[in-house]
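Worksheet: the structure to be examined is printed underneath.
A single protein chain has been omitted from the complex, and every remaining protein chain is retained in its original position.
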C-alpha cells in the first residue's frame, strides 16, 4: 500500500495527489478525497492561522493512517495537513483513500478525518477581516462524538 | 447551490471539477470527491464498455442529485458519468459534493454513489485482454443493500 | 396504442434490435401485460424476458414497476439491472 503523509506550509494540488495515489496501477476501483477549506465565516475572517506541534503532527498522522490501514483493505492513503496562514477558499487538509471497492474508501476517509480532527496536534486561530488577531478556535464537541463512533466498530 | 451533471464519452479532470465547484466562494468548508475507476481484474480485462440510455441517464442523475440536495445542506454537487470504452486505470464516474461541514459532504457523496449504482441507466460489458468481447457485468446484490439503507433515514 | 420500445444491454441483444415502434392492443394496460404480450410475439422476446423478475422497465425516462399503467406512454424501455458507477 502506498502511504503519503505531509505536514507542510505550502498549498497542494489535489489532482497531483490523486495521480500519485493511482499512478501505474489498474487494480484501484475507488478513490475518495476529502478536502477541508478555510471559510471566511460570512466575511468575518481574513485568514486562519494553524499552529502545529512539529514532529508529533507527523507521528500522529502516521498512527492514524496505520489504524486505517489495519481496519480497511486500502491500496493507497494520502494525508496532507498545512500549517501557517491559510486564506479563505484555500485548502487546509487533504485525505485521499484508494481501494478496490467504494465502501472501504469512503469509510477510511471519514475515519481519518474524524480521528485527525481530535488527535492531530494542530490549533486554529482566527485572523479577522478588520486586521485584529482573533481567538483560538474552540474544539467542537461533535468532533469528539464523530471520533468516538469508530471505537465500537 | 451549483449543480453540474454531465453524461459524456470523454474523460474528465477532477481538479477542474473541484475548482469549478468551489470557484469564487469562501463559504465552503468541505469537499468530498468519489472517483470510480476501471480495474483490469488482475490483467483479465482490456476495457469496460459502458452502454447508457441517453436522455434517461441525465434525467435520473438529476433526480438523484435533487434528492441529495433535499436531504443535506449542500453548496455544490457535481456528477459526471462516462459512457463508451474505458481502459483500466481510467475514470468512469465522478461525484463531488461541497458543504459547510464534512458530515453532509461525506453522506451526500456516499448516497449519490449508492443511488446512482442502482438507478442510473448504465450497463457495463467486459472486453477481455485476449481480444474477445466478454459478458455483461452482473448487478451486485450488495449495491441494492447499500442503496436500501438510505430509505429509512 | 402506438408506442416506442427501446432495449438496452443483453435485453437489446436478445430482442435483436435497439428499438421499435409497436402497435399495442388496447387491452394491454400495464408494463407486466406488455411483457406478456411481447413474449407471445416471438422467441426473441420470450428469451429476453425469460426471467420476468429480472428485466427492469422505464416509461418516458422514469423507472416503473410491473403494475405501472401504459396510458399516455410515449417511450417504454426494458433493460437489465443497472451496473453503472
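Letters A, B and C name the chains as they come in the text, with residue numbers starting at 1 for each one.
We take it that a residue touches a chain if its C-beta (ideal position, glycine included) is under 8 Å from a C-beta of that chain, and two chains touch if they have at least 3 such contacts.
Predicted, not measured: the structure shown is a model, and the values here were computed from it.
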- Query: For the chain that does not appear here, which of the shown chains does it touch in the whole complex?
  - Reply: A
- Query: So which of A:32, A:50 or A:74 would be touching the chain we can't see?
  - Reply: A:50
- Message: Need a quick check: the contact residues on chain A for the chain that isn't drawn.
- Response: 36, 50-53, 55-56, 59-60, 81, 92-93, 113, 116-125, 136-140, 143
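Rule of thumb we're sticking to: only the chains that are shown with their structure count from here on.
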- Measure off the straight-line distance from the CA centroid of chain A to the CA centroid of chain B, and report it in whole Å. 23
- Item | chain B and chain C: spacing of chain centres that average the CA atoms, whole Å | 26
- Expressed in whole Å, how far the mean CA point of chain A lies from that of chain C is 48
- Message: Touching at least two other chains at once: which residues of chain C meet that condition?
- Response: none
- Numbers and ranges of chain A residues touching at least 2 other chains: none
